[in-house]
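Right after this comes subunit A.
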Amino acid sequence: MSDETKSPSPQPEGEKPSSDKIAGGISSGTPPPGGAKPPAPSEKPAVAPGATPPKPAAPGEKPAAAAAPAKPAAPAKPAGPTPQPWDSPLVAKLTKQFGSGIQPLTYLGQNYLQVDRSLIPTILQMLRDEEQFDYCVDITAVHYPKREKQFDIVWILYSFSKNERVRVKTQIADAEHIPSAVPIWAAANWLERETFDMFGIQFDGHPDLKRILLPDGWKGHPLRKDYGIIQQDQEWVQINLGIESGQ
Partner candidate 1 sequence: MCTGWYTSDMAPVATTFFFYFLSGLAILSGVLVITRKNPVHSALALILTLLSVAGLYLMLYAPFVAGVQIILYVGGIMVLFLFVIMLVNIERSEREKQFNQQWLPGILAACGLGLLFVLIYVKGKALFSQPVITMPETENTQRVGMMLYSNYMFPFEIASLLLLVAIIGAVVMAKKRI
Partner candidate 2 sequence: MPGFITNYLDKNVHVTPGQYGSPFWALVYILLVFGGVSLAVVCMNWLERKILAHMQVRLGPMRVGPHGLLQPIADAIKLILKEDIVPEGADSFVFLLAPLIILVAGFSVYCVIPFGPTHAITDMNIGILFMLGVSSLGVLGIVMAGWASNSHYPLIGALRSSAQMVSYEVAMGLAVISAVLMTSLNPAGTGTLSMIGIVQAQYAQHTWFIFKFFPLGFIAFFIFAVAMVAETNRAPFDLPEAESELTAGFHTEYSGLRWSLFMLGEYAAMISVSSIAITLWLGGWMRPFPNLLQGPTWDLAFSLFPALTFFGLAAMTFYSTMRMPKHPYFRIQTIGLGAFGGVFVLIALILLIPRVRDGVQDVYWFVAKIAVFLYLYIWYRGTFPRYRFDQLMRVGWKVLLPLGIGVLMATGIMGLRTEIWDFVHRLVHI
Partner candidate 3 sequence: MTDPNSSVSHLELEESKKTFLDANELVINMGPQHPATHGVLRVILRLDGEKVMGLECVIGYLHRGVEKIAEHRTYTMFNPYVDRMDYVAAVSNGLGYCEAVEKLLNIEAPPRANYIRVILTELNRLASHQLWLGTHALDIGAMTPLFYTFRDREEILKIFEKYCGARLTTHAFRIGGCQYETYEGFEKDVKKFLTFVAPKIDEYEELLTTNRIWVERTKKVGTISAKDCIALGVTGPVLRASGVKWDLRKAQPYAAYKQFDFEIPTGQNGDTYDRYLVRMAEMRQSLRIIQQAVDAIPEGPIMAKVSKVMKPPVGEIYHSIEAPKGELGYFIVSDGSTQPYRIRVRPPSFVNLQALDLMCRGQLVADVIAVIGTLDIVLGEVDR
C-alpha cells in the first residue's frame, strides 16, 4: 500500500468534490440542532464540471456554507491527512474506461473509488471478474441527512490474489434505488438486507429484501441520523405496556 498518505498536504485541486464531502464532512464546531449532525461544510460550493454525481452533492451543501466559518476552528488542531489521488495500473485502466465517472482516492493508505451511481453494477462486476476482487468484505451505508444525496453506500472489497483492499463508494438520494450486488457476490445477500434494515436503502434485484436484524413490523430505519430513538421507545412502551415511558 502506498505510504504517501501521511503527508497532510491540502486539497490539491478543486476536482475532488467528493473528497470534500468526506473530508469536510461534518464540522465538529456547531452543535447540531435536533440531534442531527451539522451539514457538510464544504469549502467549495463551486460545482466542478463533469457529470459525476458527487457534484450534485455540492448544491445540497450550499446551506452548509454558512457553517463554513466554523471550519477554521477545526484546523486549530493539527490538520489530519486528507485523501490523495490514488494512482495504480488498476486506476489507470478504470479511468480510461469510465473517465470522470470514478474518482480514485487514497486515505491513510487505504484506497477507494468514488463512483457514479449509474456505473455501480458495471464497476463492481468488472472489479470481481477482471481485477480478482472476489471477496466482498462488507456492504454498508453512511447517512448524511443534510446532503441532497443523503447516502454513501460503501462496498469493501478484497482480492485474495493481490492481497489488496479497495472501497467503492457511491452516493444516492433518499428513496433512490441501487442495483443489488447479490448476482456478483453471494455474500452481499445478508449485508444488503442489513443495510436495507438499518437505512431503508432499496436494492433492486435482491432475492429476498426484508428486515434481518429488526422485527418485520419495525418502524423506521435506526441508523439514519434522523431516527428518533426516544420517540420510538415511548411509542413502543405505550402500545405494548400501556404506560408512560420513563425515558
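Please note the rule applied: a contact is a pair of C-beta atoms (placed from the backbone, for glycine too) under 8 Å apart; a residue touches a chain by one contact, two chains touch by 3 or more; residues count from 1.
The candidate set was assembled so that all candidates are chains of the complex that A comes from, given by their letters.
These numbers come from a predicted model, not from an experiment.
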item	value
Touching chain, any copy counted, for subunit A within the complex - options 1, 2 or 3	3
Residue ranges of subunit A touching candidate 3 (in the complex, touch as defined)	6, 22-28, 37, 74, 77, 79-83, 107-108, 110, 129, 134-138, 140, 142-143, 154, 156, 160, 163, 165, 167, 182-183, 185-187, 189-191, 194, 198, 207-208, 211-215, 222-223, 225, 227, 229
